[in-house]
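Presented below is the structure to which this report refers.
All protein chains but one are shown in place.
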Amino acid sequence: MKKLTSNFSNMAVVLTVICLLAALLLSFFFDLTKGKIEEADKKKQEFAIAEVLPFSNMEIKTEKVFVDGDSLTLHRAFVDQKEVGVAVESFSKNGFNGDIKLMVGFDNDNNIINYSVLDQKETPGLGTKMVDWFKPQTEVKKSFIETIFNFQIASNPRQSSVIGKNVSEPLNVSKDGGNIDAITAATISSRAFLEAINRAFKALDSDVEWDCTSSATAMESLDCVQNDSIGINVEEMIGGECNEE
Amino acid sequence: MKNSIKVFLNGFIKENPTFILLLGMCPTLGTTSSALNGMSMGLATAFVLVCSNMVISLLKNLIPDKVHIPCYIVIIATFVSVLELCMKAYLPSIYATLGLFIPLIVVNCIVLGRAESFAAKNNVLLSAIDGFGNGLGFTLALTLLGIMRELLGTGRIFDYPIYPENYGTLVFVLAPGAFIALGFLVAIVNKLRTK
Partner (left out) sequence: MAHYLVIFIVAVFVNNIVLSQFLGICPFLGVSKKIDTAIGMSGAVAFVMTIATIVTFLLQKYVLDVFGIGYLQTISFILVIAFLVQLVEIVLKKVSPALYQALGVFLPLITTNCTILGVAIMVIQKDFSLLESVVFAISTAVGFGLALILFAGIREQLSMVKVPKSMEGTPIALIAAGILAMAFMGFSGIVSI
């Protein structure tokens, strides 16, 4: 076949036809994948809820609450009509590289069952460690070299698990006077992570009045000032800390 | 047969798009923080390369010369969008990691370069083989760089621990390490070629 010449009508027709065909093909693929894409999004959320609330046959009821003017999503889980726990979608805007989104599961006594990181853009190898850093320390898989030469380098013990903790006072990294060890060389990411956990707790218990974003300097001043205005149980807790300091 | 093997090896090794021609540097540096990411990006690009090469070679006589660039861009962009939709549906986690670099395959010079210099002049089968060879060559380069960065940075290859993570040099996973690792890889390839 001979090559089409570059006259105006040829060019216009060919370009239009190619664009139309492209649009047609894409709309076909869009319809084909639309259901799957929605399903994938939904599955991601369901997986996260199942990860932080390990109950079988739960029924989920979703509601929205407002914390400091931001809307958070709560997924209350029921087994046989009885509430067994809540999964809270929480966030922090103070990440190293943007927003951090978490799903945090609480039992009926407001203890943290588990958490799952939904979205984060932290530095790979540093802030990204939050995915399992704040869970109980597990045995590190033996590396190839360790297996061959039959030795093991012990990993440093750390106090960083938030699992099982009751967030009746804001959690803080040890640098800021708290008792959670921050990720090595990623204190900002760790602070943001704990802020998201604190915010999740605040969504559960609207009586809490402390600030989720507590940094080193904010801590000292805030705690003592807040004493006057907070409910009794929180006041005792924070009051004690102020005296110590 | 002999010809097709030659075409394949030309793209795969002899004129490797990354190491020899130094094309498509953005995804090469941006997506190789681990071996798996690098390989996924390479395969995604290979898919677009094969498809666009085939279609362009089919339509080469129908496209007037003066509008060939816009036509090629539309064809490439179509396959990129198809890839994007399919990845969103079936591989959402990989899509999330590669992010912006998937739509940016459109402006990857390798794809348009192969369309211009090969698919526009050869038949469908050879164009497909050329796309496949170049795509695999690109994948090879990205995987190699990914392995190097992951091993030096975190002590792992494809997430299998080789040495304890504490002894890794984290900078290789971060932005500066990408430039430095690629610099040394290209230097090694240069050295091997002059021998």
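For clarity, chains are labelled A and B in written order, and residue numbers in each chain start from 1.
As a working rule, contacts are C-beta pairs under 8 Å (C-beta built on N, C-alpha and C of every residue); 3 or more make two chains touch, one makes a residue touch a chain.
Since we're looking at a predicted model, the values are computed, not measured.
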**Q.** Visible chains that the absent chain touches, using the contact criterion stated earlier
**A.** A, B
Q | Contacts of chain B with the absent chain, listed as residue ranges | A | 22-23, 25-27, 29-30, 69-70, 73-74, 77-78, 80-81, 84-85, 100, 103-104, 106-109, 112, 171, 174-180, 182-184, 186-188, 190-191, 194
Q: Name every residue on chain A in touch with the hidden partner chain.
A: 19, 22-23, 26-27, 29-30, 95-98, 123, 188
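Throughout what follows, only the chains that are shown with their structure count from here on.
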Q. Counting in whole Å, what is the centre-to-centre distance of chain A and chain B, each centre being its mean C-alpha position?
A. 33
(Q) Under the stated contact criterion, what part of chain B meets chain A in this complex? (A) 33-34, 59-67, 70-71, 74-75, 77-78, 81-82, 85-86, 88-90, 92, 153-155, 160-166, 168, 170, 173-174
Q: Mind listing the chain A positions that touch chain B in their complex?
A: 1-7, 10-11, 14-15, 18-19, 22, 25-26, 29-30, 32-33, 36-37, 40-41, 44, 123-126, 140-146, 153, 155
